[in-house]
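What follows is a structure written as structure tokens; I'll ask about it next.
The complex appears here minus one protein chain, its other protein chains still in place.
Chain IDs A, B and C follow the sequence of writing; residue 1 opens each chain.
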Amino acid sequence: MKTLLIKNAFVIDPIQHISGETMDIAVRNGKIVDDVKNPDEVIDAQGMLTLPGGIDSHTHICGTKVNFGRYMSPEDMRAGRTSRKGDMHATAGYSVPTTYGNSYRYSRMGYTTLLEGAMAPMEARHTHEEFRYTPMQDCLANTLFDGNWFALQAIQDGDTKRLAGILAWYLSAAKGFGVKLTNPGGTEAWGFGKDVSCINDPIPNFDITPLEIIVKMIEANEMLNLPHSVHLHCNNLGKPGNYMCTLDTYDAIPDINDKRQSLYSTHVQFHSYGGSSWNDFCSKAEDIARSVNDKPHIVIDTGQVMFGKTTTMTADGPMEFNLYRLYHNKWSNHDIEMETGSGIIPVVYRKKNLVNAIMWAIGLELALLVDDPWRCILATDNPNGAPFVKYPEVMALLMSKEYRDKEFETLHKSTGRRVALPAIERELTWDEIAVMTRSAQARALGLIDYGKGYLSEGAEADIAIYPIDVDSTDPARDYERIINGFSTTEYTIKRGEVVCRRGTCTLEGNHSTYWVKPHVSPAYDMSKDAAFIDGFNRYYSIRRANYPVGEEYLGRNVCMETEASI
Amino acid sequence: MMKVILEVKERHKPNLPIEAECITPKNFLDPEREFHVWKGNKELDITDIFHVRKDGTAKSAEQVEITIRGDSSHIKRVGEYMDGGKILIEGDIGMHCGNFMSAGLIEINGNADSWLGREMHGGKILCHGDAMDYAGSGYRGEKQGMRGGLIEIMGDAGDFAGETMAGGEIIIHGNAGDMPGVDIKDGRLTIMGDCSRPCGNMSGGECRIFGTAYDMLPTFRNEGLTAIDSVQITRFSGDYMSRGLGTIYVANCKYMD
Amino acid sequence: MKFILNTGRTIRQGKFTENKLGQGYAEETSRCYIHPLDLLELGIEEGENIMVTNVTGEVVLVALADEGLPKGMVFVPYGIHCNSVISPCTHGTGMPDYKIHEVEIAPTSEDRKTPTELLEQLGGVRYAGN
Partner (left out) sequence: MQEIKDMICPFCGCLCDDITLEIEAGKIVSTDNCCTIGNAKFLGKNRLKNPIKKIDGTWTDITYEEAVDTAVEMLLDADRPLLFGWSGTHGEAQCVGVHMNEILGGVIDNTTSVCHGPSILAIQEVGHPGCTLGQVKNRADLIIYWGCNPIEAHPRHMSRYTTYADGYFLDNAFRNRKVIVVDVRETETAKVADEFIRIKPGGDYAVLSSLRAILRGKSDMIPDSVAGVSKTQLMQVADMCKTCSFGALFFGVGLTMAKGKYKNVRNAIEFVDDLNRHTKFTLTPMRGHWNVYGANEVMAWMTGYPYAVDFCRGVAFYNPGETTAIDILARKECDACMIVASDPAAHFPRACVEQLRDIPLVVIDPFETMTTTIADLQIPVAVTGIDAEGTAYRMDGIPIKVKKAMDSDYPSDTEILTRIYNKMLEVKGL
């Protein structure tokens, strides 16, 4: 079958401990092999940085909320419009592009795997429909459980095994990948217009606290032996002084998986705020980074903010309402019965706005102050902190103190008094950037076992070849070359096929959807549980029989089966 | 001075719109420039649609005067992004004339179709006939419409004139339709004739109605009589369903009670 | 007499939508509901035909009483009948004024037309097969 040989590639592959070796990579049938004879295609990658395909472990690209962002924002579609050309379909949009827009732009940056950060199981079918039109990447979806009534009831009853059974049923039914908690308990409170402020607040209608939800979910998650850990969006996002809530949460996280982290804490920039109001708002990234450094069982992503227009969207409905009251721009909200909430508002992050400038600095501080790049992932929580097309700029900022200082000069004058950034000398290395943009994601998501994130025999041939000559590039000085080089690959290869060449995509992406199916004992099989079925049909507005997403929605379908301990 | 005369040729499908945003004075400064227009999904040379005559030379847009002759009622986007010079339209003009215009003059002897001077920033549009809906308005989903310049309509305007207006001035000598100045934030809208439901959700700016405002909204507060150019007129503040920082002067008004 | 025309969905109109060329739909969409006092003023009885006219066009409908309507408003179920008097003007919004049109109503001795007849008047041709 099809074979490909990439010659003279300058490879950085942190999972294989390869740090800048010139080597050949052979591909057969979409997998990396030892070597190939008479390859069908040969690519000479001489002088080009070659990395495993990029993985975004927290982005919002598909599903109800993202699409509502498009639906409500014709003004966003005025940018980024392209017509159908060759194999590429028409695209539109900047912060909430069309599915093809997302897919092509990620592909030109060398990204081959995307994790949609928040999927309400009740609307999972929609996410999977959009995945089908995101052809250049493999897709996975984190599944929301923060306000799931059956789950909250099981926690209240102290029955963690039942909780695990409930997670198992929903994950399989929604064809989801990981357990996502967004403002746990807060989205349920938002059902009557309320919120919780931190992990010890009681949750209305259930006699439990967010902390109990988080801890019990982590235990249940591990009972199911899922590839990924619980993926948490902490309580109290975006509020001055919320870093205490984040620290308290981290202190309560048990370390119960020896293969990977027990908690993935997402967009931590938004949770590292000091001060008692917007007037004395300041960075607490140092405190957060110290806590993370002390806790090897926690992995974070940064949730970097970059300046300009974007659209914020999250399952955290009450948070978006607060943001709306601050910005007075348009506001959408979408509560999902028995499960979760969501909200959307457009924002503009401005350099001359002190709060925005501090937010920008916090993201960078986290990336620079967390010692271990394997536990600090680069992400903007696309499009919340910024559209993902800003990633190359973020990489350049982390690799160059000079670039950071230059940018810092253009910010609100008081920023320096509220942040630690100017004093941080660290400049990330090529290897560290490679870790923070693919290898760490592969490990945190448990995808290494599925052949992702590395480039040795047996791996999926997902490869990004950048027009960057590492030997002749000093990232501390040549940050423009970093930005340009990471913006457009020379080749993006997906499962052994060139899918994007210098920014032009072909439609042979052959995308697949990864989802988990935990096998539980009959006692915890909710599809046979009378109380579950009865409650379901009584309180949901659709029948349980019509709820699960069929495999016909998945295209190429990678079912990750696990044996649960219940 | 350069004079450009564009005469619309007779067309097989006369109602099919032509999009011709290339027609701005500045574009004619470049003698090498190719002019393309769109007829539906077909990209054509400008000469397929117009007889083109160019006399004289010019060094800046200000020295260019374009005259459009013939049935131009289905030619859209004329003068889009215009930043100087003059366009004279002898007959009617299609939608989106003078979109995003920042300087210069567009004079229309006939009627203008909808979205005349949408999101205009500066310059002047003088329409001797009527203008359809959304004169000086914004675009879908955007917060701000017209931000500067002047649109003067000698005839009537359709509905939603000055919608989301955020600066500049619109003067309508005839009547305006329903909801002129709805969501207006700044700028001045003057209606010499009648209209209905002016300035809903007004949060700033000024509107003057010298005729009758029908179905006047109840959320504007009557602040008493005053005079503009010796015309006795009632001043209202509002809209108090929102922040209420705008002012309407109305000669007569009728409520829907 | 002048009226405001309001059009909208009815359950019977909905029921017949998959068979719009049939008798049930023809009957339902050619009804015009009027307040009983307006009927009195028009000098007609329920079940008699009326001519509805405006600048856009005209159509013959049958008058029926409905006390739920305010005086001065008539209601006609969606369909080809009422669309004869609906202007295609959308005021730049894409949506015609289906809910608010001024019409003139007078008694008439003309018969109602079926949808098929109205379509034939437009040049439409029914498929004779099946």
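Here, contacts are C-beta pairs under 8 Å (C-beta built on N, C-alpha and C of every residue); 3 or more make two chains touch, one makes a residue touch a chain.
Everything numeric here is computed off the predicted structure, so don't read it as measured data.
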Practice prompt. Please provide the labels of all shown chains that the missing chain touches.
Written response: A, B, C
Response to the item:
Per the whole complex, from C:Glu27, C:Glu48 or C:Asp97 the residue touching the absent chain is C:Asp97
Discussion item. From the list A:Arg28, A:Arg108, A:Arg125 or A:Arg418, pick the residue that touches the absent chain.
Written reply: A:Arg125
Discussion item. If the hidden chain were put back, which residues of chain C would touch it?
Written reply: 4, 6, 8-11, 14-21, 56-57, 66-70, 73, 75, 78-80, 83-84, 86-100, 115-116, 119-120, 122-130
Worksheet item: What chain A residues would touch the chain not displayed?
Response: 62, 64, 67-68, 70-77, 81-84, 89-93, 97-101, 122-123, 125-126, 129-130, 133, 149, 190-193, 321, 324-325, 330-338, 344-345, 539-543, 545-546, 550
Worksheet, complete the sentence: Touching the unshown chain, chain B contributes residues 13, 15-17, 19, 38-43, 74, 95, 114-115, 133-134, 139-141, 178-179, 182-183, 197, 200-201, 215, 217-219, 221, 239-242, 255-257
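Convention: only the chains that are shown with their structure count from here on.
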Discussion item. Suppose each chain is reduced to the average of its Cα coordinates; what separation in Å results between chain A and chain C?
Written reply: 56
Worksheet item: From the C-alpha centre of chain B to that of chain C, how far is it in Å?
Response: 38
Worksheet, complete the sentence: So, in the complex, the side of chain C touching chain B is made of residues 91-92
Discussion item. Taking the touch rule as given, give the residues of chain B at its contact with chain A in the complex, in rising order.
Written reply: 139-143
Worksheet entry | Residue ranges of chain B touching chain C (in the complex, touch as defined) | 114-115, 132-134, 158-160, 177-178
